[in-house]
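Here the structure comes first, spelled out in structure tokens, and everything after it is commentary.
Note that one protein chain of the assembly has been removed; the remaining protein chains are unaltered in position.
In this document, chain identifiers A and B correspond to the written order of the chains, with residue numbering beginning at 1 in each.
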Amino acid sequence: MKPARFDYVRADSLAEVHDVLAAECGEAAVIAGGQSLVPLLSMRMARPKVVLDIMRIPELAGISLDGDTIRVGAAVRQAELLAWSQLKARQPLLALTLPWVGHAQTRARGTVCGSVALADPSAEIPLTLLALRGEVELSTKAGRRRVAAEDFFQGLMSTARADDELIEAIRFPCGRPGEGHAFREFARRHGDFAIVACAAVADGKGVRLAVGGVADRPVARTFAGLGGSMLGQALDAFAHELEAREDLHATAAYRRELVRQLGRQVIEEARRCRA
Amino acid sequence: MPRLSADQRHCVRLTLNGRAVEGEAEPRMLLTDFLRHVIGATGTHVGCEHGVCGACTIEIDGALARACLTLAVQADGTSVRTVEGLAPEPGRLSVLQAAFRRHHALQCGFCTPGILMSLDHYLRSHPLPTETDVREFLGGHLCRCTGYVPIIAAALDAAERLRNGETDA
Partner (left out) sequence: MTAETGPWLGQSIERVEDVALLSGRGRYFDDLGVRPGTLQAAILRSPHAHAVIKSIDVTAARAAPGVVAVLTGGEVTALSVSLVVGVRAPIQCWPIAVDRVRYVGEPVAVVVAADRYLAEDALELIEVEYDALPAVIDPTAALDSKVLLHDGLKSNVASDRSFRYGDPEAAFASAAHRIAVDIHYPRNSCTPIETYGVVAEYEPGDDSYDVLANFMGPFSLHPVMARSLKVPVNRFRLRTPPDSGGSFGVKQGVFPYVVLIALAARIAGRPVKWVEDRLEHLAASVSATNRVTRLEAAVERDGRITALAYDQIDDVGAHIRAPEPATLYRMLGNLTGAYDIRHMSVRNRVVLTNKTPSGLNRGFGGPQVYYALERLMQRIAVELKHDPLDVIRRNLVPANAFPYRTASGGLLDSGDYPAAVEMAVNDGGLSELRARRDRAHLEGRLYGIGFTAVVEPSVSNMGYVTAVLTADERRKAGPKNGAQATATVAIDPGGGVSVHIASVPQGQGHRTVAAQIAADALGLKPQDIRVISDFDSARDAWSIASGNYSSRFAAAVGGAIHIAAMRIKDKLARGAAAQLNVPADQVEFTGGRARARGNPDNAVPFARLAAASHWAPGTLPEDAHALRETVFWTPPQLTPPTDTDEINASLCHGFIFDFCGVEVDRTTGAVRIDKYVTMHDCGRVLHPGMVAGQITGGFAHALGAAVYEEFAYSPEGAFLSGTFADYLVPTPTEVPAPVILHMETPSPFTPLGAKGVAEGNCMSTPACIANAVADALGIAEIDLPLSPKRLAPFLHKPEPKP
């Protein structure tokens, strides 16, 4: 279980990153915290020609407020965001979901953007980004663009990032007054990737429910003002639309049932929080 | 920085438990292998090489890290702490280590270096943890021998002694 050979570049500047990414045409792997990449390297499931370390680039460090948005740079570790003094005040949903990301030991190294880049369908950070209608900031030598979370996650571990693009930051909208948030997940053990995770944001218009662990990517749906059996029917329809995965730990039917039950729980909880 | 080529060994310098060390590593070398087999610091153990068991947990620049999920070249220029750096002097134990011994919080001792590193780090910033806190924090470690019960007891005991002013020195 040892990685195959690769070159290593520790970039000092964004320009250097962009140059390498452009030159390698998809054969470069960006390493930040390394929590997902290194095991893939060791199992030789990832075979990059060059590993590009972005952790010492000053522009990628730091959490900043940009109007109503929390901007999290690519070098920000999950623990750093979790410890950010304004987290709960600015975005209560993130404060609810981040403690569920891995373990303290992996959050200390793993980056927020790294989890988004990997796009594991069970991961909490992509789910939260989607629930909040966040955005991903991508850049190349030629320029930058922002992609909505909804469009960014495209399937199992697959995203809208082009080979030459770097995820420079992700942007979480701040919580607004009158919003309610709730999050629940079920995993076999504490700290495991979720079998089903549900995040909900309630506002005056309805409740947006995002579900992870079920389909090949996190999926969100807005439930306007429904309750009782109407909500039940809507959740049931949603559960069936998700094309639930089947694996060692859960059947598709099991996942759908958890969407129905946990989904309702978080929707109701988010509404209660709003009140 | 220049590109380190795949098939050559490159000098990696770091501070290990307060002392400067250096050795050579190909870019692909894992930090676990570098510490254990290049530097000779075998206290950091390898249980899974995929980031789950926690046996390889160390501190890099004051933050916890899985050494098996770190490339040696990534650690160049950092300050690393490992289990070898916990005891105040040879033959003496830190408050936490002594609590482990008192509570029989280790059997084979293979998971222990990682757990000690995690707890040492944690207790410095969380002087008053509850049992639930400690269990949740140690969720990132596997121990196959002890059933965790004595580890939790040792951690809580050490926390209390540290609060009461017992020191490692």
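The definition used in the following text is that a contact is a pair of C-beta atoms (placed from the backbone, for glycine too) under 8 Å apart; a residue touches a chain by one contact, two chains touch by 3 or more.
What you are looking at is a predicted structure, and each value in this text was computed from that prediction instead of being measured.
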Considering the complete complex, of A:13, A:222 or A:251, the missing chain is touched by A:251
Which of B:13, B:101 or B:124 touches the missing chain? It is B:101
Chain B residues touching the chain left out here are 26, 28-29, 36, 41-50, 52-53, 55, 82-84, 86-87, 90-91, 93, 97, 100-102, 104, 106-113, 116, 134-136, 138-152
Those residues of chain A that touch the unshown chain are 1-5, 43-44, 186, 188-193, 195, 236-237, 240, 248-251, 253-254, 256-258, 261-262, 265
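One rule holds for everything that comes next: only the chains that are shown with their structure count from here on.
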Chain-centre distance (mean CA atoms) for chain A and chain B, in whole Å, is 28
The answer for chain A against chain B in the complex is residues 1-12, 31, 34-35, 38-39, 41-43, 49-51, 53, 55, 77, 79, 102-106, 108-109, 189-191
Contacts from chain B onto chain A in the complex sit at residues 1, 3-7, 26-28, 30, 33, 49-51, 54, 57, 60, 63-66, 68-71, 73-74, 76, 118, 122, 136-137, 139-141
